[in-house]
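Okay, structure first, notes after.
Shown here: the complex without one of its protein chains, the others still in place.
Every chain is named by a letter (A, B and C) in the order it is written, and numbering of its residues begins at 1.
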Amino acid sequence: MSTAGLLVAATLLLPLAMTALCVISAFRARALSLLVLAPIPALMAALWAPEGTLVFFPAPFRMTLTLDRPGALLLGGAALLWSAAGAFAAAYMAGKPRTAGFAIWWLLTLAGSLGTFVVADIASFYLVYGLVSLAAFGLIAHEQTARAQHAGTVYVVLALVGEACLLLAFVMLAAGSPEANPLIRDVVAKLPSSPMRDGIVALLILGFALKMGLVPLHVWLPLAHPAAPMPASAVLSGVVVKAGVIGLIRFLPFDSGLPGWGAVLMLVGIVTAYYGVIVGVTQLRAKTILAYSTVSQMGLLAVLLGISLGEGDPGGVNLVAYYGVHHTLVKGGLFLAVGIVAATGGARLRPVLLLTAILALSLGGLPLTSGALAKLATKPTLGYGALGMAMSVAAAGSTLLMLHFIATVAGDARGNAETVAPASEVVPWLVVALAALVVPWSLYPAVSGDPALSALQPDAIWKLVWPMALGGVAMLLLRRFRAVSGSIPEGDILVLAERCGPAVRRLGVGVEHLDAGLRRWPVAGLLLLCIAIALAGSLIAWR
Amino acid sequence: MSSISNPATLFGLCGAALVGIGLFTVIVHPGLLRRIVGFNILGAGIFLIFGAVARRGAGAGFEGDPVPQAMVITGIVVAFSATALAVAMLQRLFDLTGRATLEPPAPEGRPGSET
Amino acid sequence: MSALANAPFYVTTSGGYLLVLAIILPAVAVLAMLLVPPRHVARIAFAVMAAGLAVALVIVAELVGTGMALAYVVGGWQPPLGLALRADGLSAAMLAMTAVVICATGLFARFHQCLEPETQDGRAATTFWPLLMAIWSALNAIFVGEDLFTLYVALELLTFAAVPLVCLDGRAETIAAALRYLMFALLGSLLYLLGAALLYGVFGALDIHSLSRLDGGAPAVTVALGLMIAGLLAKAALFPLHLWLPPAHAGAPAAASAVLSALVIKAPVFLILRLVLDVAPSSAGPLAGQIFIGQILIGQILAVLGASSILFCSVMAFRQQRLKLMIAYSTVAQIGYLFIVFPLAAGTETLPAWGTIAWTGGALQLVSHALAKAAMFMAAGAVAEAFGHDRISDLGGFGRILPISALAFGLAGLSLMGLPPSGGFIAKCLLLTAAVTGGHPWLAATILAGGLLAGGYVFRIVDRALATPAVELVARRPIPRRLEAVALVLALAAVGVGFVPLQPFGFLQLGRPAVSAMVAP
């Protein structure tokens, strides 16, 4: 195995090995401080492993890893955030109870999350996807408050539903393949000609949209992301949702294209992009606002994916990955910022808030930031017609939402005591923030095909500024309507779904009654005779 | 179609009827002791069917096929073991609860109740 | 009869005597245990467990080595007059699984008994061992027996060993549960015996090989099979015949529950499999190119029952307030998967049932459920022992006091939910693939819904394990690590089964006719 191969393999193996080492109590006690190291091989692999590296694990592990362009992009961004958030967690969680358990769930989620970017075969994808989905429960429910419990429950239910959809889709995909565990790209190549194509694609979109948080499957996200401890929120909202993105990138047939399904994805994406903003501005808690912002941003990614799928443009996924990296770093940085701001007061507050604001507005496309680059890079794809306009307005919405976020954070920090956040928290945050601002510049030429300086042209800047101005105006208007704030509960339509609770409970009670009836001796005896007669009778009838 | 006057067929049919009566007793009767007796009637019916089969298989100088006859003997022993075990459990249950039924005294149909 | 039919089918093979040992060794232990003083009983058990495990492993090795089924003609009397024993791939897998679970249970029971030295030589502790050995003997006899009447005696042996285990603690509720179990099982075995009587009346033979070759044209065969399968269903506690299982399995001591849920109910399922595949009227058989309609009809009825079992009892498991009752209902639900195999594994002209992926999936489900369920009951036993109760709502935070048990429960739950990497995942994946490719959308939906519901009830417990209760949970007594470790080892084994290849598994086809051409490499 080459060095590159080893690096790719270590991406998955190091966090798993660290989890296993937690059996030793001495290691367990220090696990928290070592979290920062776990994603290092992934980072190195993303930086140095050549594209197309393939790694085969020996039997009986039936696992194949690969590194392609979008995978490497997302892997790099994710690894960076995981590492920085790990360092942040070491400081943030220190002294709190149950850190060992937190570290174990963290490592498992990390392994699964990074794994989704590199595995190449179907069974392993399901494995790592299941790992990231279920281990995240441990992070969400970690604080054990009533909110966290509720969020965890909702999350698990939906995650399991998503898993079931994907399992069925994967089985249908693999059913036509001679191999029991084929490579993803092989089965996806045959997908357009599969007789079960539409069913498979529908299930895939359903399963992955659940993870991304596309409307109306987003309900868990505004509950779950804020419920976790600060660093965990950062990775959940920054990285874990990308498991859905990489899933769609890997499993949809971008080479041949599916116009109908592309349109569906695009439509869902537009609705999600606006929906996230509209509900987000009514929210009162900073972390919840960020979560709704994630919903909105994932809608944007879905639009990009939909266009690529509709046009059969495999290059489009690189753009998606690029936008994903930008969102990973910025959103991670913002969640950490909430933690930093909460721990900062007095004179230090101002620079902290300034950096937070820059990061936040980056999501709206603030010139010179990664958001600007991401928006510019996607402009040609979105076009300049109605769709492009719609997305520009969505960017205005993002600006509005982020202004709302800044206002909320600043308001929360007003009463802070004169304190300084510890350096061990500030440094990781600065690293993420810096990376969020710098890394996209280095990737821009490769992804967009334009030199980086083209982003500084006046017309490019104008394309970015007018939506932001629009967002600013909207913010002013919003301030007038105070009734709006807090009018929609977290998880919005989930509240409607939970109205069905009593009905479900009644069904459960009904099942219990039926069970009690069936388990009475004479009833069971009669049923036994019925079954015997039915078995004998069915055969006689056939004769 | 065998003649009914043939003892094998006649006792076979008797066995069939005994199976029905035994099943009825076992299923319908709430008293555990009566159910145990019902099991024995059911078993007797089954053994009679074995006996009818054995009688039909007479040949080679034997008045019946010895294999099913031996099976009946084994079966009777097993059935007796079952009866003995059930009776002992019934007695213990009675000693502990004063009941000789599995149904609780409360009205039936309560969820979670051991009916 | 043709010349071929006159050549004996059963020929004692070189390793055939191992089959006799597998049945007889535990029976010898039962007799020896009656004679020795109580304090030596467990020693005999451990000696026999070591020997029995070795025998099971040697049988598997022999089968793999020769690639042929093991057979033994007892006393040299050829069937149908005499009796034969035979182990093909599936039987050998069952033997090995049984040996592993029995040995683990033995260790668990011993560690558990050591917790209370004053009752170690008492009634319950001493009686446990002969019952365990008798269960082992009966299971082995069922897995290798070839004569339907021998199988009847073995089934009864199994019942008479299992029933006293249920009420070993001597409480009134468990005696009531055991009595209900005994009576329903008796009803089942009498129906089975009735069917056997009719089959003998038609064929004059009861060995499976003779029956499989004879023309199943007579209506008597269908009536007989209906009675036998229904009787076995009662013993397997498939919905809606599960009245006895939840109280019996939940009331038994932990070690006993593990054996009952993991192994005892698998025996009737195994026999149904043999009846449907080997005895059910295949009239002209595969050679004439006919699909076995009789099997298909039986298969569909069984699948409907299995699917209802999965859905209904999963919901019931979710609704339970007691941990052990929840696990017991989960057993009924998981048994359902073994019955939806029948339509999925329907063979065709070129591919016999045992060459299908559904067959492999069913066998894997059987094995992985046995391991996972035993682990779960043991973990629940450790929990009940530590806190003195198993009310789920009052177990908040038990994971911090019993981390190994919680881990074992979680890993075993992984297998029940069908999540990777675990045996349950491979099994359900294969079954799902078979359902999708075979055009059974409802069964596919059932498998998925069953997985979801299992996820629900497993997560309910995992959530409790991780919870921080308002009142700190306090263990009544410390639980030794080794007790919990047994559960963990079984749970890890259930996960380890997940590493078998994702394809029809050649070993399970050994000793089945017409497989030489289609054994997957």
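Basically, a residue touches a chain if its C-beta (ideal position, glycine included) is under 8 Å from a C-beta of that chain, and two chains touch if they have at least 3 such contacts.
In this section, contacts and distances are computed from a predicted model.
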Tell me the UniProt name of the left-out chain, picking from "ABC transporter substrate-binding protein", "NADH-quinone oxidoreductase subunit K", "Acyl-CoA dehydrogenase family protein" or "Multisubunit sodium/proton antiporter, MrpB subunit".
"Multisubunit sodium/proton antiporter, MrpB subunit"
Since one chain is left out of the picture, which of the remaining chains does it touch in the full complex?
A, B, C
Missing-chain contact, candidates C:Leu70, C:Ala87, C:Val101 or C:Ala141, resolves to C:Ala141
Any idea which of C:Phe160, C:Phe270 or C:Phe507 touches the chain not displayed?
C:Phe160
Contact set of chain C toward the excluded chain (per top definition):
12, 17, 20, 23-24, 27-28, 30-31, 34-35, 72-77, 80-83, 119, 122-124, 127, 130-131, 134, 137, 141, 147, 149-150, 153-154, 156-157, 160-161, 163-164, 167-168, 170, 175, 194, 198, 201-205, 218-220, 223-224
Extract the touching residues of chain B with respect to the undisplayed chain.
1-2, 5, 7-25, 27-31, 33-34, 36-38, 40-41, 44, 47-49, 51-67, 69-74, 76-78, 80-85, 87-92, 94, 98-101, 103, 105
Contacts of chain A with the missing chain: which residues?
522-523, 525-526, 529-530, 532-533, 536
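Everything that follows uses one rule, which is that only the chains that are shown with their structure count from here on.
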Take each protein chain as a node, join two nodes whenever their chains touch, and name the resulting shape: line, ring, star, complete or other.
complete
What pair of chains is linked by the largest number of C-beta pairs in contact?
A-C
Counting in whole Å, what is the centre-to-centre distance of chain A and chain C, each centre being its mean C-alpha position?
41
Measuring centre to centre with CA averages, how many angstrom lie between chain B and chain C?
27
Which chain C residues sit where two or more other chains touch them?
180, 183, 187
Residue numbers of chain A (touch at least two other chains)
512, 515, 519-521, 525, 529
Residue ranges of chain C in contact with chain B within the complex:
81, 149, 152-153, 156, 160, 163-164, 167, 170-173, 175-180, 182-183, 186-187, 190, 193-194, 197-198, 200-201, 204, 247
Where on chain A does chain C make contact in their complex?
59-62, 98, 101, 123, 126-127, 130, 134, 137-138, 141, 144, 149, 152-153, 156-157, 160-161, 163-164, 167-168, 171-172, 174-175, 180-181, 196, 508, 511-512, 514-515, 518-521, 524-525, 527-529, 531-540, 542-543
So in the complex, the part of chain A that touches chain B is made up of which residues?
509, 512-513, 515-517, 519-522, 525-526, 529
